[in-house]
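Take this structure, written in structure tokens, and hold onto it; I'll ask about it next.
Every protein chain except one is present and positioned as in the full complex.
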């Protein structure tokens, strides 16, 4: 019975094609990163990886959470109507990417100035420029809503960035689950 | 010779189906996390991710190693028969998730109390409650045996947790290798 057999073959191939499609979607050419730290060196590393991947046409999604959210504040933007604790916390945390400290050898800013000086001298892109490049290359930045709430940050004090969004952990997990690379920068 | 041809087709489909199955098993809907740090903020982030994933029916496996193991001690449980070094190390490390410090701005506990106060005020689940929820949702916690040995911890001083196990790096690697998401929280 060649007909029956062919039919079975067709059905098995149909199923294979469908499952293969699912597998391909589960592992997109996509990089998902959680950025947890607000240290200058770690944010720089994350941005170097993000920009490198975007330059290779990989889809890049950065999920900024906890301390890292303070790196995305715009120091020129002011907010009103915060409660006391949020104002205190806001004052203690860095106002944007230009005010971050090193995770090691910061030495009251001396170590950071030294590293920044060396980067300038050697024509290594600064974190500020790297962030702008990331935006130009289409790197998507999502800010953790729970962290915004916890830190008492408001959307109007965040930087202008081409592809800036706000989401929860479920969105990060859905993205990461189909990414070929996932990293947690703590 | 249609028969021979059909046979070849069958064989090729058999092989495809087998390989596809292997690929699917290599990338389960599973999250593997190494928890290395014992900082309150990092353990909290790990638990938020774990609980979020478990709520989406993703299998979650947390591998607690090095400093992080101290976060799983039960401060009400006492142990006997430790040598001097193990007693010293045990006394210096936090006794469970309630005694963890912040990785930044801890300020002798002031910063931690502030963050904890804000979390309470904003109805954000505490690390202690988050850990209980993780247990209810079936998040599996494995403790690194080498770290237990190094820190001089004993199983009888660890918390009561529904799905608590002890294993080595080989088990973590085997699990991580077939997980769709892997993260290292350092």
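Labels A and B are assigned to the chains in the order they are written; within every chain, residues are numbered from 1.
One rule holds for everything that comes next: a contact is a pair of C-beta atoms (placed from the backbone, for glycine too) under 8 Å apart; a residue touches a chain by one contact, two chains touch by 3 or more.
Since this is a predicted model, take the numbers as computed values, not measurements.
Asker: Quick one: say which of B:30, B:58, B:140 or B:186 touches the chain that got left out.
Answerer: Touching the chain that is not displayed is residue B:186.
Asker: Need a quick check: the contact residues on chain B for the chain that isn't drawn.
Answerer: 2, 5-6, 9, 12-13, 16, 19-20, 23, 26-27, 34, 36, 38, 65-67, 85-86, 88-89, 92-93, 146, 149-150, 152, 168-170, 172-174, 176-178, 182-184, 186
Asker: If the hidden chain were put back, which residues of chain A would touch it?
Answerer: Listed in rising order, the touching residues are 2, 6, 9-10, 13, 16-17, 20, 23-24, 27, 29, 31, 37, 41-42, 45, 48-49, 52-53, 55-56, 58, 103-105, 114-115, 117-119, 121-122, 124, 180-186.
Basically, only the chains that are shown with their structure count from here on.
Asker: Taking each chain's centre as the mean of its CA atoms, how far is chain A from chain B in angstrom?
Answerer: Result: the chain centres lie 22 Å from each other.
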